[in-house]
Every structure is written in C-alpha cells, then in structure tokens.
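With one protein chain removed, the remaining protein chains of the complex are shown where they sit.
And now, chain A:
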Amino acid sequence: MDNNIDFKDLWKQQAVSPPNIKELLSKLKYFKRVSLRKLVITNVLLIATSAFIIFIWYFYQPEFISTKIGIILTISAMLMYLFVYNKLVGFYKTVDRTQSNSEYLQKLISIKTKQHFLQSTMLSLYFILLGSGLCLYMYEYTSRMTIFWGIFTYVVMLGWIGFTWFYLRPKEIKKEQARVNGLIAKFEAVNKQLSVNE
C-alpha cells in the first residue's frame, strides 16, 4: 500500500526535553524508600508480636501443654505469613526487566498465578492456625474461671473467629482474587497478541 503520510516525521515532531537529571535521582531515592517501607513495617510488626508472645511464655511459665502448643501455633501463623509475604516481594525483585516482551509477560503471568494460589491458601491457613492457637492458649486461663465466665469467654472468642472466618476471610480472598484474576486475564490477552498472527 502506498502511503503518502510520513508517519516517522510526524512521530518525531513530538519532542520534549529531558527533565533535570537531579530530579530523576531524587525520585529514585523516594522510589526505594516507599517500596522498602511497607516491607520493613510488616516484618517488624509481626516479628515484634512474636517476640512479645515468646516473652509472655518465658515470663509467665504456662503450665498446660495446650497453652504452649497454642503459642507455637500462633507464632507459626505469623511466621508463615511473613515467609509468604517476603517471598512474593522477592518474586517481583527477581523478574528480569531486560528480557524480551514475550518472556517478560510469561514471567508476570507465572508470578500472578503463584500469587493467586498463595493468597487464598495462605490466608485460610493463617486463620486456622491463629484461631486454633488462640483457643488452645486460652484454655489454661479459662479453666481457672467459673464455668459461666469460661463459657462466656469462649463464646466471645469463637464468635470473633467465626466472624473473621466466615465474613472477613472470604471477602478478602474474593477481593484479591478478582484483582489478580483480572490481571492474569489481561496479561494473557496481551500475550496472545504475540502468538496469533491474525
């Protein structure tokens, strides 16, 4: 097809001078700080909580084995969360951005798929561990109460766990899934543009 429009010439008339390089470097610092902050806060918060629980164990010397198991379950819930969270951050860090578009897209799709799996499985496991850990932990202390208060405590606690399990957890999972699924679908659609030559 003969085209008499010089696209290249038009294209290059869009000229813009580069912003000052100093501005770029200051942005770089900001960039690093923000992405690091969330990671550090999450880690510090959960590790501090775990340390606090261990401190309680050490300080109050629980007598029942159930209390100790409870503590271990609670801590492992938090450690597991951290592990997965850090791993996800790591996935993004290791993506090689200098690959070709098609390799890069494949990589993004595989990361998102992993994320999809981790998020739903991990969130459920997190709630199970935390919930059962808490129930076991409380047993020693409620057993010292009167029956009424003991039952009352468990009813309140199980009510809360039930609320998080049946309401918060599915809601959270659904929200994340919808987002990640949407992304996977979109990435795959773009990837298809590479494979079919319509």
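By definition in this document, contacts are C-beta pairs under 8 Å (C-beta built on N, C-alpha and C of every residue); 3 or more make two chains touch, one makes a residue touch a chain; residues count from 1.
Operating definition for what follows: contacts and distances are computed from a predicted model.
Q: UniProt name of the unshown chain, from "ABC-2 family transporter protein", "RNA polymerase sigma-70 factor, ECF subfamily", "Ribose import ATP-binding protein RbsA" or "Cell division protein FtsX"?
A: "RNA polymerase sigma-70 factor, ECF subfamily"
Q: Where the complex has a chain not shown, which of A:38, A:87 or A:186 is the residue touching it?
A: For the chain that is not drawn, the touching residue is A:186.
Q: Residue-wise, where is chain A in contact with the chain that is not depicted?
A: Considering the whole complex, chain A reaches the absent chain at 1, 3, 5, 7-8, 10-19, 21, 24-25, 27-28, 31, 97-105, 108, 179, 182-183, 186-187, 190, 193-194, 197.
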